[in-house]
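Here the structure is laid out as structure tokens; the discussion comes afterwards.
Note that one protein chain is taken out, while the other chains of the complex remain in position.
What follows is chain A.
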Amino acid sequence: MSCTEVWWSEMEHIKMPKVENVRLVDRSSSRRTQVGTLYLTATHTIFVGKGSEDRSELWVLHSLVCNVLKHKASQSGYPLLIHCKNFQVIQFIIPQESDCHNVYISLSRLSRPEKYEELYCFSFNPNVDKAERGHSWDFLDLKAEYSRMGLPDKLWHVTAINREYRVCDTYPADLFVPKSVTLPVIIGSSKFRSRGRFPTLSYYCKENHATICRSSQPLSGFSARCLEDEQMLQAIMKSNPGSRFMYVVDTRPKLNAMANRAAGKGYENEDNYCNIKFQFIGIENIHVMRNSQQKLIEVSTLRSPSMGEFLTGLENSDWLRHIKSIMEAAVFISKAVAEEGVSVLVHCSDGWDRTAQVCSVASVLLDPYYRTLKGLMVLIEKDWISFGHKFSHRCGHLDGEAKEVSPVIDQFLECVWQLMKQFPCYFEYNEKFLISIHDHVYSCHYGNFICNSQKERKDLCIKEKTHSIWPHLWENKLDFTNPLFKPDQSQNQGLLRPRTAPYCFKYWRRLYNRFDRELHPRQSELDCLMTVKEETQQLEEELALYEQKLAVLDKERAKALYMQKGVLESKQTLWSLPLDTSLANTPQDYIGGFIGGAPNVFTLQQGERENAELCLFGDKPKSSDADNSDQESGVADFSSHSSGEESLPSEDSVKDPDSDETGPNRE
């Protein structure tokens, strides 16, 4: 089926391509409700505001829609609530019930594609030729990444055993194993592991030869053994000549692992494997995590909660507790590798969720490279994409088992964010980068996060039919750079030793309340610093340029003239820039400075705007009354978010003989 065919078949699902007089409700302030037209296209839901001057548009990609809900009819019409996978919540009010129902039916279908071909990445067609597309897929090279780690070397090499995905269809084609293991050992070990996911290398520390290896659980049941698997672990341990034992980390709670034994699975028996130290780390399973995030989202979308409600809700969601447990596992592993010089084998049940999380967070702690933009991309490519994290299932790209959906990658990104909060100077990227990645994991805009394994992607010809996200993010790296990053120090510092005291784990407002503009700081320190830094660089370049010119000029008089000019011009650029771009709270900037900038930076990049993404065009600052309107928005905060108890003006009216002063109807 070609793309056009798919497109036509999707068009069939659209019962109502256009609905007039739809109201887009601003959840934070009813006063900002807009009236406009709702369009349904094959790929997007589009709302266009009616206002003559402030024509605002809202584009929502169908693949980002998590669920669509019809609410009870209100006076003004029939509300339709759309929850997105990027935590945007959109509420439309549609005048006619039949229209509302049609939109509901269409959107429900469109947001749950049944076939890969229906996904946006197959129809997304930026203006680039075939060669360029191919090129975009060559942007990251895992082979180069392994050689950066120092592989292959005298102890480790690539095995060709899985080239055809015959030994393990969820593993990548190229895998690193100890040179000393033979093919029969690998095959034997793979047969003794869930889904054939035998122990293989994830991270190599060339300084001390310690490794992080990963696998799935052994099929040990209550007593089964496998000589090859034991040899495999032995070989991994011996490939680290400096150590006399290795850790085997089972990231599951002990109870879960024991329960698995009844199903013929389980964990390594320390008596059967030589020189292993076995360790449970209780990270909960995907179902617990899904429920936890659901609770967290409920808290984040509470309407004007009190401080107590919010904190209690946050606590009851358990979300931060889970983040902490992943972090603690990673800390344990990174310390084993860097400080003890001991290799670690990590597994959970299948070795594609918790294992991916823990290995990749440990890598971020261990290796400053993963704290750079390119490094994080490579890490995700390696530990998540190539090792078969089931993106399609976990992110719910296609209509399918709801039980398979789980925010496993969200938790990884959040762990990195928590680390960034603790070590503001050690990461080259900023939180916008993490949020952009989060966006694209779910958007199905690019092919990278489609399918559940490398094999599936190959079968589907992802590289031929879709584009890769990485070069696109790289092009926008200026937006994603942390101005506080100190590369030199970070190199020296090697291992990050994060605190894991409970107070170190914060609520990620920028992700979960990303679209609630009024919740975020009105001015951004980092953006401001970035501008300052860019300017400094620009000045330096200018200075260098003038110095060059000066060198060329011989005559003293001419020299003096240029000096003067140089000073003048550099001054101009300097003072004009901060005034324009600074985030000072001038009427325009009050909306435009940070907030206006936010949607395009935080959603997707400028170039894509035309390609239909989530942008609120209407957020551009208006002329003079922009000031006024935004002040009102601030005002709304205080009246609607008054402090819970008797604080509302209307509650003034206590029964008092002279209770003439009922609530001043200020609004």
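To be clear about the criterion, a residue touches a chain if its C-beta (ideal position, glycine included) is under 8 Å from a C-beta of that chain, and two chains touch if they have at least 3 such contacts; residues count from 1.
To be clear about the criterion, contacts and distances are computed from a predicted model.
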item: Undisplayed chain, where the name is taken from the UniProt record, one of "Dolichol-phosphate mannosyltransferase subunit 1", "Myotubularin-related protein 9-like isoform X2", "Acyl-coenzyme A oxidase" or "ApoA-I-binding protein 2"; value: "Myotubularin-related protein 9-like isoform X2"
item: Of A:E57, A:E404 or A:E518, the one touching the omitted chain in the full complex; value: A:E518
item: Which residue of A:G221, A:P305 or A:G341 touches the chain not shown here; value: A:P305
item: Touch list for chain A against the chain that is not drawn; value: 300, 304-312, 314-315, 318, 320-321, 324, 422-425, 483-484, 486, 499-507, 509, 513, 516, 518-525, 528-529, 532-533, 535-536, 539-540, 543, 570-571, 574, 578, 582-587, 590, 627, 631-632, 634-635, 637-639, 641-643, 645-647, 649, 651-654, 656, 658, 660-661, 663-664, 666
